[in-house]
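In this view, the complex is presented without one of its protein chains, the others remaining in place.
Chain lettering (A, B and C) follows the sequence in which the chains are written, and residue indices restart at 1 in each chain.
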């Protein structure tokens, strides 16, 4: 039995746990040190630190202060790891905490960050997903069941001071191009809700004022939300500070490519069993400045898909130039319209795209002026036949089930 | 043995073949009619109509007049198909013409359309790929071999007059925003090089002046360049005119997601064996306005991937807002840098990304300000171990092999 | 969190646990009742009830009294299930007990039951396998690592009195054809070591004298040792007594087709999370007299195999008539010889075939006089290249590692 290096108590505020932090900064002290070759377990809060509840109201999704996220467990130092090395991380296993075998998915209000389809779903909604062994089902989204493709939404090493400065400069610069936008273009450092782990006093205040927010993925990995970074995968992370400083959190039981619902995948508290190794000077040996990884030998082997196309003409008919975002949005909207014909509400269909292991492919990016994106919906997750037939769709979705909605106040 | 409805003679100009056209227009006459349930074979030119040669010079890639593409075989009418129906097409098989068991891949000069990485590869280059049964290898790109994921890059039904008008309006509008851009934002109708099939005289001249260019994917499918629309897949196409008017061409022996090299995948002349059915009123029954499809039960089952991440910070360090194009470009550049460490030239690595069955996933699109895209490179296509190890890469690529390059004149 | 219906304490003898039994008999009382639709957890001993230890001696494998096996958890009654129904069991998840994250594999002495290759490996040997998350490695068998294809070796419903009588009659009859054979042809009922769950007194004595041994698979399923009956699979069991009476045990972390080492797969104590449903009158509706099942959507997706053939000519050169057993034995021996060329001992190679997810296919059974069987060895489990090359094999196995062996006394 591997040691559990970091424990979390879901009944306590994440702010009281000194092995947790919610900003990226090189000054955050290591909470533990391991050696190359070690394997160990790290427990994590859900990304909101327990703010979202297992209930039938979306008020918490509407009301959450997003400056508190994400609560990460770490950083963990690896002896001998130095800037320029690669930290090789095996995700040996990942699971939910036994006392918390459920997760949530939701859409933020457009005022509070929105999501990929926020113009179509501008209000807060939530669905709860129960875990039964390898599988999940929801009392709010009927007639689907998925095998979990469990993964950390967020994992990476601490940035160096220089890298942190680069992040802040470029992101604050972007904000400056439209500082009053709702939702904002990016999130600047924000001290008041920062949790800097074991750091206290002036050192904490200084670091909190500089610490990068955890929302975006960056060069170090971070909040990549890559569904395939799943249990069994192997990741090669760039190292920027002595010891690396590996942190992680934002566990997902299952997610579709894009994490289009933003709040988020099927979000859960849980644990990660990891093993670490080091490749000395690996960044230059392999020309790596962003993590690379290898997929797991064990993933859900769904094979029968319905594939929806989208092109970069938006839903108003406007022509965009080779814009994959627009194209993927159309593919998503096309899939939602299709599922609605079987009896799902739009919100339920959107939730399925956010939570099921759907694939989003960049299919064509050179055929001016239209990009082509494809959304792959696995048909095996439905408990009825979702394929097109000459007879047309039967409204087979169990009636009377709705997703909680909380309008803006 | 199914009937061959359309034949092409590779020794003759595509312009002389009346069963071929290179624009989309509802007035192009059907070249054959079939019944629902029929299966039949259609031969096609390569997309350039034979302009690119099996030789060791990229002059043809540099010099091609792109207003001539794509040469499509059709349109074929299906009895009983009416606007609002879905035309169900089974791609029963696809292959190269026996007298032409090779294909080409290239990068256009930036002046002539460029490609996804045209700023890094601004000059015309070409590689030739030989087919040996199910597999392809290139004399210009050593140490890789792929099983073909053969597919038509371009397939779809004729647009109605209304749909055609919509296309022209929105694309010409886009061009108008920057009419002197190189490469252009889109391609307007262009009569002089139009081939309108059996249409002649004034009718041809009128249709040629209106006919939509074949470059972009659109609502009807068209030039989707989706690598997974492969032999064995089943596609549901919207029907806009009586009979549907199915045309196809631009066959690819193999392609990576995105077709990033633009010229293009591994391009070939060949044949398609199809079967057609009709779902009456299928567009409204299923809410479909863009094709949907189901993948083949038989595709290369590569399972071991190296996965590269990219975020929407460009190679100059500039921050973009949730831009998947930028993110995918970074993932591609990261993969190229990695492959160069094993001895490939940048151009060879770029060719591999354009021609091998690499996957491009839209991994995260909501974590402001950075999108995350991933590029999946199958390791099984290399005849050496391309995985990272503590020892670092060995320069294992056979030395002395280069890709033809033709600088702009 | 599902309820744990049966708990086992690995520090206590299985004989003291009244929710456990080691014979099949309809009189064994149900230890719990559930309803169709319920999901619940069942803990189990390893098949030997803890006799085999995590150490470096094979004495326990040599000395075990096999009349004590298998210790099964159950029987569990399902309300409403009646003879003729099908009991539908979802294996929602399976795992090792946290305090026991290891398993064993061994070969019995030929005098004590032997194994599939007992003439080649006639003495007791053992290897210990540690679990690190999804993966296992052994300190006795170097350079291999597998993702666990976890499954119960033994699961099924209680037989009716009539079915039990049929079993005893036919098996005792077989024993009678060669009653002094070593190892025996079959195992008759044997009261002294029987554990009949909650049954006591005369009722126990009577049932113990009749109870079928748990070694063979039979019509009800039982000791099928099917590696693909893994977590995530769904099984349809015939019901013979009111309530069904579902029992299970003999958990395996990983096994090859055939469980050729007999002692056994990678054997472990653990738990099973199940869900049950009933199909009324399902046996006659579907003509089912033996369980059928559907595989899991999540299994190790090893794809690259070395496939060894065997024909029904034995190692002495003797011709057998269409005998798949002989053919599969040859395929196994061929694989062992191959692995020895890379530095494995024969015993280590045999252990790999018993524990890794190798496939054994019945490839040809009609081409007189030779059957053809194939053994599929996944190459991805090795940490070196095990494929044939022109250079010949390199002896790459870490030297100096041996498997414990305990000669007969």
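Heads up, the rule we're going with is that contacts are C-beta pairs under 8 Å (C-beta built on N, C-alpha and C of every residue); 3 or more make two chains touch, one makes a residue touch a chain.
Note that the structure is a prediction, hence the values are computed from the model and not measured.
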Considering the complete complex, identify which of C:13, C:290 or C:398 is in touch with the unshown chain. C:290
For a quick check of understanding: of B:73, B:166, B:223 or B:299, which residue touches the chain that isn't displayed? B:299
Contacts of chain C with the missing chain: which residues? 86, 88, 113, 115-116, 166, 170-171, 173-174, 183-187, 215-219, 221, 223-228, 236, 257-262, 264, 277, 279-282, 285-295, 297, 303-311, 313, 317-325, 328, 330, 334, 337-338, 340-341, 359-374, 376, 387-390, 392-393
On chain A, the omitted chain is touched by residues 301-304, 380, 385
Chain B positions in touch with the non-displayed chain are 1-2, 39, 91-93, 98-99, 101, 132-135, 147, 231-232, 273, 275, 296-302, 380
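The definition used in the following text is that only the chains that are shown with their structure count from here on.
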Whole-Å gap between the CA centroids of chain A and chain B: 32
Go ahead and note the Å separation of the Cα centroids belonging to chain A and chain C. 40
Residue list for chain A, restricted to those that touch at least two other chains: 297
